[in-house]
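As you look at this complex, bear in mind that one protein chain is not there, while each of the others sits in place.
On to chain A.
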Amino acid sequence: MFTDEALDSVSVRSLWRKSQQSEQESRDCQTRAVHSAEAGIQTVFTTLSCTQTEPQDQATEQLLQQNHNEPEPLGLKDFLQRVEEAVIRELVRNARSHAFDGFQVNWGDRSQLVSCLHCLQHPITQERGLHVTSVSWSCTGSVIACAYGRIDDGNWSTERSYVCMWNLDRRGLSPSQADLVIDVPTAVTALCYHPSQPALIAGGLYSGEVVVWDTSRTQDPVLALTGMSADSHREPVYQVAWVPLQKKGEFGVLSASSGGRVLVWTVDSDQGRFILNAAYALVQQQVSHSSSVSFKARGSSTVGVTSLALSPWDSDTFLVGSEGGLLLRCSFSSKVPAATPSDGQSVTLRAPAVFSFRPHSGPIHSIHCSPFHRNLFVSAGTDGLAHLHSLLQANPLLSLRVSDSYVFQVQWSPTRPLVFAAATGQGEVQIFDLGHRSLRPAATIEQRGAGQAASCLSFNCQNPHLLAVGNTDGTVGVWQLSADLTEQSPRESSQLEQIANQVAE
């Protein structure tokens, strides 16, 4: 009854759906074959040559030449005739005018206070209780280098020591950790940055060696080392300085030690050593004494140098202060041979002393020549006084009582001709202004912590507001000075001139 049925399927065509396949075409292409060829050559001989320009001063434009044979530019004579009267009248009136006396204008903000910006210290030196023996600012004014050692040690010590550097302009300045630390085998007693290359720094060691470090080298910063040769010092080097040599732009290192020798070295950076350029020895007999001094020293006849100053005005003069209080003016070009037997030196020793000033009663720790007057310099030592001398007279012009204990360093301010600062053994830094009538200091920087001495200080020549002070507790304070200690007032140069022209009684 039921049967299977098979029906055809029905399909309905779609009205809207079409094939999605679009048109397609294919093509081929190929570049032509690339031609290549090969040939070999070889140089038969080579030559090498280099050129270099000398560093030159800024080129100046040519003026219209003043040729005396040429006729004057037209109208010059008439113009001058017309103008001369008016100009002379104004000049005369100016010379007599009091209109601007005491009138001062200030464009910037003035800070009234002396304040401590940073107190820098390094952990290892704090642990070992090292003292700061010397501070130096780099020529750019942003890096300060501090040398550590001991100032109270009389004996040979083989303690390792450090030189630490901080870059104050860096944002991540950490006052309790130095940016760069250089290990040194013995205590460092003197430090000086190169005047134009910001990475070179010269140091004098307790063992008598002189080192130049190059802080741009990552591995071994030692650029040159004197080592213990016949030429080098045998006693601690108390002062190093960079002196300009004959060739313009080159600097040599000058080192002075308590063995009585002052040596000038040139740096041979390829071989890492120093070459002795000139040597001076100070011997008691050859130092010209002024008539008021007539002691005869027994024992060693060398004059131990504890401080040295170069004159920025006269490249031939330098000043030397000794352990016995002698203050001498010396000359680089002296030809007199020294009276000590030379012990294997490569350069003959010369006696440089030309003039001797009235001696101090104690070792002279520091001398500094004024950057504003060619004849003035200030010196200080263990007698607690700062003496202002003129190069022309044996007696000091002025003696100021700085403190009751030793004075370790004095330095003139780089911006105010009448101001100088002195670091004392009581931990204070006294800043004196010679324009004030009284003999008391214009400002006193007191450091916290009793019983520690301020052993060194340095003004920053690029940022004249900054003064760095190193202490015997291993810290370095960077102080900002108030505006009246750094801004020059109109009559200062003439006041300085007056002081310099006084005749000491």
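Couple of notes before you dig in:
Simple rule for what comes next: contacts are C-beta pairs under 8 Å (C-beta built on N, C-alpha and C of every residue); 3 or more make two chains touch, one makes a residue touch a chain; residues count from 1.
As a convention for this text, contacts and distances are computed from a predicted model.
One chain of the complex is hidden; its UniProt record names it "Dynein light chain roadblock", one of "pantothenate kinase", "Trifunctional enzyme subunit alpha, mitochondrial", "Prolactin receptor" or "Dynein light chain roadblock".
Note on the undisplayed chain: of the listed residues A:7, A:34, A:48 or A:86, the one touching it is A:86.
Contact with the chain not shown here comes from a single listed residue; of A:94, A:269 or A:348, that residue is A:94. For chain A, the residues in touch with the chain missing from this view are 58, 60-61, 63-64, 66, 72-73, 75-77, 79-84, 86-88, 90-92, 94-95, 100, 104, 488-490.
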